[in-house]
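What you see is the complex with one protein chain gone and the rest in place.
Going by the order they are written in, the chains are A, B and C; count residues from 1 in each one.
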Amino acid sequence: MSHQVPSIRMYVSVFLALLLFTATTVWVAGLDLGALNTPVALGIAITKGSLVILFFMGVRHNTPLTKTVAISGFLWLLILFSLGMNDYLTRGWLGIAGR
Amino acid sequence: MSSSLPLFPLSASTVSGEVDTLFFFILGVSAFFAILVSALMLYFTFKYRSKKAGDAGADIHGSLTLELIWTGIPFILAMVMFVWGAQLFFTMAKPPADAMDIFVVGKQWMWKVQHPEGVREINEMHVPINRPVRLTLGSEDVIHDFFIPAFRVKMDVVPGRLTTMWFTATTVGEYHIFCGQYCGTRHSGMIGTVVAMMPDDYEAWLAGGRTTGSAVQNGERLFTDLSCITCHKADSSGRGPTLGGVFGSTVQLNDGRRILADENYLRESIMTPQAKVVQGFQPIMPTFQGLVSEENLMQLIAYVKTLKPAETAPVPVKK
Amino acid sequence: MSNAAPTAKPHPKLQPHFHSMEQQLEASTLGMWVFLVTEVMFFGGMFMAYLVYRNMYPHAWVEASHELNWQLGGLNTMVLIMSSLTMALAVRAAMLGQKRGQLVNLSLTILLGCVFLVVKFFEYKAKFEHHLVPGPHFDPTLEQGMQIFFSLYFMLTGVHAAHMIIGIVMMTIILTMAARDSFNAEYYTPVEVAGLYWHFVDIVWIFLFPLLYLLGRHGA
Partner (left out) sequence: MNDATVHQEPSYLGAPYGLAAWLLTKDHKRIAILYLISITIFFAIGAGFAATIRAELVTPQGDLVTADLYNKLFTLHGVVMIFFFLIPSIPAVLGNFFIPIMIGAKDLAFPRINLLSWYIYVIGAVITLSVVISGGLDTGWTFYAPFSSISSNTDVTTAAVGVFITGFSSILTGFNFIVTVHRMRAPGMTWFRLPLFVWANYATSLIFILGTPVVAITVLLVAAERGLHLGIFDPRIGGDPVLFQHLFWFYSHPAVYIMILPGMGVISELVANVSRKQIFGYSFVAFSSIAIAIIGFLVWGHHMFVSSQSIYAGLVFSIITMLVAVPSAVKTFNWTATMYRGSITWDSPLFWVLGFMGLFLVGGLTGLFLGTMGLDVHLHDTYFVVAHFHYIMVGGGVTAFLGGLHFYWPKMTGRMYSEPLAKVSAMLVFFGFNLTFFPQFILGYMGMPRRYHAYPPEFQVLNVMSTGGAMVLGTGYFLILIYLLYSLFKGPKAPANPWGATGLEWQLQSPPITHNFHEIPVVTEEAYDYLHAPAPQLAIPASPREVTHE
């Protein structure tokens, strides 16, 4: 692992960015964007999460292995969500109850 | 079966033969591979038995060609099984349009069967042969599973929603009904009998049964008693939408979704009306959760399904 | 590396089955990352339930999120982000072998963690008072689906709070270790690893906040 020590400035800028995004997400939540509200809120949350992972947790400078591990958790969540929702979103397509 | 040790289930529905054919196909493929691999291994075991302690085997590391062959062939066979099985599943899932209805409610630990004409039975189900029968299944407590081995059909009965299955009996006789899904103490006692009869006998049996009105009649009565009628009028003057022709139509919801109205949609509309609100209406319909039993629900639905769209297209009333 | 045995005199914190401090640190951080993957999946099960029911009861979800106090949620979001900053600074101080920096930042982290829990406590209390706790006392006039929302709300935030408590305990241990000069520029693995955990708990909240408190607020 590289032993370079990140600067305080970097940490503080990330912190400020996170605060900014928090304010944004609160602000956006008050607007009616129709179907877009959820994607926008999630987009902001993902950005914030990525900032924390990349900078605070130092994945930016980490080995490819760590990066893979960090991503894999979210990938597997995606498996759970997509195959699971595949059931819920296609229920009733046939118009036969329970199929 | 004459034999005292039956090894194969009775086959008494239109699909059971098809299921058996698929079964024998996979059995054949499996037997082929099982025998092939076991025979090879045993043959090698004897043929290449070590002559002298410490002898090494031949210096073979692998073969790409072989790997491709034995990846490819199982893959193709597996896909054949998948397609065949999926087709059969669709056949077994989609009831024919002319199927007659029977309503089944499972509760710990019995099956309550209700014929559209109003005849009820418990742990017994009389059906005519050569006529498709569609079962609408509901549960009052936990998950059960309606299983008729001789017909090769089975469907979970899930609380909180309705499920469907269908079959056409082909042979007169009595067959087991089992509860397939574990449901508590007397799960193994939640069994019953299907009595498949000649259509005439069935009619006679129906006529002899005691009835308190047909399902639709009961549903209609409930529709009034529960004062559904106050909001859902035949014309569009009520506070709720007219229900004529709703079943089977595509409903536009107020959040933009479009839903195909099947039995589960009707059920949901009664039990959790606010989950899906019809476009142009307020979410004022009260929930009937806890007020109607699973059986009543089925009667209500049976009734709503009979409602035909108003003769002349109703002119939207502006208020 | 002739035989991979430690060359010069081994570092006192080097466990015998590792051959270098570097290997030890790498193993520990990789271990923490792998553990965090399990944590993602752990919360993932509940997020799956959230997804399913939100899709099933969109209206109830909007209604229910109005019952939550987004100001308090927002405050807590900021508290946690701040604590993440102090945590990151504590790790940095450890890397540089600065004892004071570690002590100050770790204490701040713990403090902010406690603030979070106190705020959470008041939020929970309000839910009890408003009969929004699932079960026999749940407000029966509320729409179907809302009870599920609150069940999930309590599970998600409760499990999250449990993680916070574990984190605070962990940080207290790290703090005492730091006070006893256990760490230096060569050996700060525990600080780094505990930091990863803390940031993770922060990330969970970053998702919980919009999903529970904010979505559907514009409908009000």
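One rule holds for everything that comes next: a residue touches a chain if its C-beta (ideal position, glycine included) is under 8 Å from a C-beta of that chain, and two chains touch if they have at least 3 such contacts.
Keep in mind that what you see is a predicted model, and the values were worked out from it rather than measured.
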Visible chains in contact with the missing one: A, B, C
Per the touch definition above, residue among C:64, C:148 or C:175 touching the missing chain: C:148
Identified contact with the non-displayed chain, of B:134, B:187 or B:276: B:187
Interface with the undisplayed chain - residues on chain B: 4-9, 18-19, 22-23, 26-27, 29-30, 33-34, 37-38, 40-42, 44-45, 48-51, 53-63, 66-67, 70-71, 74-75, 78-79, 81-82, 84-93, 108, 141-143, 145, 147, 149-150, 152-156, 158-161, 163, 176, 178-189, 191, 272, 275, 289-290
Contacts of chain C with the absent chain, listed as residue ranges: 1, 3-5, 15-19, 23, 26-27, 30-31, 34-35, 37-39, 41-46, 48-49, 52-53, 56-57, 134-136, 144-145, 147-148, 151-152, 154-155, 159
Residue ranges of chain A at the interface with the undisplayed chain: 65, 72-73, 76, 79-80, 83-84, 86-88, 90-94, 98-99
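The working rule: only the chains that are shown with their structure count from here on.
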Whole-Å separation of chain centres (CA-atom averages), chain A against chain C: 15
Chain B and chain C, separation of their C-alpha mean positions in angstrom: 45
Junction residues of chain C, two or more chains touched: 56
Sites on chain A at which at least two other chains make contact: none
Touching residues on chain C, where the partner in the complex is chain B: 56-60, 143-145
Residues of chain B that touch chain A when the two form their complex: 93-95, 136-137, 155-156, 158, 161-164, 248, 256, 259-265, 267
Residue numbers on chain C that touch chain A, as the complex places them: 22, 25-26, 29-30, 33-34, 36-41, 44-45, 47-48, 51-52, 55-56, 70, 74, 77-78, 81-82, 84-85, 87-89, 92, 95-96, 195-196, 199-200, 202-203, 206-207, 209-211, 214-219
